[in-house]
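The complex is shown incomplete by one protein chain, all other protein chains being positioned as in the whole.
After this line comes subunit A, so read on.
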Amino acid sequence: MKPFANIQNQYADLKKMNSKEKLNFWKEFLIDNSLYILLFIAILYTYFQNHRFLSTSSVINMISLSAANLPIACGIAGTIVLTGTDLSAGRIVGLTACMSAASLQAVTYATKMFPNLPVVPIPLVILMVIVVGGIIGFLNGFCISRFKLHPFIVTLATQLVVYGSLLMFVMVNGNNGQPLSGLDDSYKKFISGSILKIKGVPIPNYVWYGIIVVAIMWFIWNKTTFGKNMFAVGSNAEAANVSGVNVARTTILVHTLAGCMYGITGFIEAARIGSNTANTGLNYELDAIAACVIGGVSFVGGTGKIRGIVMGVILLRIIFVALNFLSVNANMQYIIKGLIILVACAIDMRKYLVRK
């Protein structure tokens, strides 16, 4: 009932204001929510241009495309809350995707990477990618906190290390950099199969996994000491340290958790796309960072909500789909995406300055 009470309070405040204050209130309201208003207009516009935009299958498609991008965005958001960033995310997704694919190729597949390997049980593979992602994340966090390096530099370096390992991995056993595909049916079903249909349109399973990840991350961010510490360190590391927060441990944990999320993304992407090469995951971090920033996870540090990240991810995907439904030229798509990120950041910074 809290949001409802909030709205009531706001409404009461609004009634107390005089006309000038009211005008100001609405101006602020419009600017603060301009992104959502623009999004709403964009959805309406696309819908009137092409009615199929809001058909069941199209809406489910937008939800699934967003769900696939949720884990990586939730992971990277934590590093942004710590005023950092993570450039290694995409490559970790690539490495874990290729590892998942290699462990779960059908035994009958002609060019199986490890011909003698049986289909590994799925829970074991999930554990493996989470551990691998976690270890790389741990290394990131460790170097950042131990050597007091900027996360940009550390993850720039680990990104290269991971890419090199990935290139070696796809060359092993005479695979010669060929795409890893021919995945086992159980794996494909586990990810892109469906247990629920709406109006005959199946909802792929990875949507549920995305939702589970979001729920877990929401719990970690809002209900645990670790989550509170993360925001404390992000707002002011010195102050957090003085008040007894273990800054180094928090940093390491945030990055480790992020790494685990990339592992999960890799596991989902491998089966969703069905073909995995050394290029899998390339530039994924950029979309994820953009989604976080659009959703109000600020590079200033210490602010951000899971709700915002989900909105950011969905917004980016809606834009992608809408531009396709409107048959907008590819060149224009870059410009539109760039402008959206710029506007989102400007609004975000404005809020921060006002608060200050």
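The rule is short, and it goes like this: a contact is a pair of C-beta atoms (placed from the backbone, for glycine too) under 8 Å apart; a residue touches a chain by one contact, two chains touch by 3 or more; residues count from 1.
The rule we apply is simple: contacts and distances are computed from a predicted model.
*Asks:* Please identify the absent chain by the protein name in its UniProt record; candidates are "Glutamyl-tRNA(Gln) amidotransferase subunit A", "Ligase-associated DNA damage response endonuclease PdeM", "D-galactose/methyl-galactoside binding periplasmic protein MglB" or "NADH-quinone oxidoreductase subunit C".
*Replies:* The record names the chain that does not appear here as "D-galactose/methyl-galactoside binding periplasmic protein MglB".
*Asks:* Touching the absent chain in the whole complex: find that residue among A:Ile60, A:Ile220, A:Ile268 or A:Leu315.
*Replies:* Answer from the full complex: A:Ile60 touches the omitted chain.
*Asks:* If the hidden chain were put back, which of A:Gln10, A:Asn33, A:Gln178 or A:Thr224 would touch it?
*Replies:* Answer from the full complex: A:Gln178 touches the omitted chain.
*Asks:* Among A:Ile264, A:Ala278 or A:Ile340, which one is in touch with the chain left out?
*Replies:* Considering all chains, including the one not shown, the answer is A:Ala278.
*Asks:* Out of A:Lys22, A:Arg52 or A:Arg350, which is the one that touches the chain we can't see?
*Replies:* Candidates A:Lys22, A:Arg52 or A:Arg350; residue touching the omitted chain: A:Arg52.
*Asks:* Spell out the interface residues on subunit A facing the chain that's missing from view.
*Replies:* On the subunit A side, contact with the omitted chain comes from 50, 52-53, 55, 57-58, 60-61, 64-65, 109-111, 139, 142-143, 146-147, 167, 170-171, 176-182, 188, 192, 200, 202, 204, 248-249, 269, 272-280, 282-283, 320-321, 324-327, 329-330, 333-334.
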